[in-house]
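See structure below.
Shown here: the complex without one of its protein chains, the others still in place.
Presenting subunit A:
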Amino acid sequence: MTQRSGAARPPGEPRRVAYLYLLPAFLVYAAFLLYPIGRAVHLSFFDWDGLSLGRWAGLDNYVAIVTDEGLRAAFGHALVLIVFYAVVPLAVGLALAAILHHAKVRGLGFFRTVVFLPQVIAMVVVAVAWRRIYAPDGTLNALLGALGLDSLTRGWLGDHTFALPSVGVVGTWFETGLVTVLLLAGMSRIPGELYEAARLDGAGAVKEFFAVTLPSVRGEIAVALTLTVIAALRTFDLVYVTTRGGPGDSTSVPSYEVYHRAFGLSQVGSAAAIGVTLTIVIFAISFGINRFADRSTT
């Protein structure tokens, strides 16, 4: 049905008019996203206390991210959080979704709701609740005490070794539901014939999982990983409410440092540089994940 009448022009209105339709949305986008980002990049080249005249600092703020031990550590902590926010939930979510999908349990909707519930609660509320659980006289220690494991009790969030994993576990608890529900949705679209064929070929439950289920939900895995990795890297509220980066600096993360430097230490330039770097890291990682997923689906 191609109608090539005269000029080799695609049908419909002239292309340029399309930009006019985009304009309103673009203006909003530019005013609330592009301009602030540009401004943040601009600020990151200054040594500025937020009040008086800034001093041009060139790349100093960026150099500090690499050379400053504390900042390097903050990015390191964010990587540890990726394990708790993305890797563990993915493993647990895959297992849980496979079981729920396979077993055709009664009350699937109920389980799905329960597993998804943490996502519905605001992170600040989650953090306050977990702060109580981890308190020296909190639920976790009471539970350990009841089991006769008194030697394991401690002030979890104040312990240099356990504070970061403790914060991470909250992330795991929070993200697992999202990952599970995403994967369940993906698995429900797998045609039954595939499983039938696998079974005819003599595959067991495990082999079936790796040969059929896993490859079919690759797209969902990519989505889940993107969402959870981003959540891990930009963790702020959880750390702010539970530990404020402590004890010492053992749970400080980049997003917390952005806030802390801008509003606590009056180092706005440095805060902006961390923010810009974090944005680039997040962009690179999610780009990488999506490239990986695209390549493997084709």
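What we mean here is this: contacts are C-beta pairs under 8 Å (C-beta built on N, C-alpha and C of every residue); 3 or more make two chains touch, one makes a residue touch a chain; residues count from 1.
One rule holds in what follows: contacts and distances are computed from a predicted model.
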Leaving aside the chains on screen, match the unshown one to its UniProt name from "Acetyl-CoA acetyltransferase", "Extracellular solute-binding protein", "Protein translocase subunit SecD" or "NADH-quinone oxidoreductase subunit C". "Extracellular solute-binding protein"
Given A:30, A:83, A:135 or A:214, the residue that touches the chain left out of view is A:135
Among A:54, A:118, A:165 or A:219, single out the residue that touches the unshown chain. A:54
Residue ranges of subunit A at the interface with the undisplayed chain: 42-43, 45-46, 48-56, 131, 134-137, 141, 153-160, 163, 243-249, 260, 263-266, 268
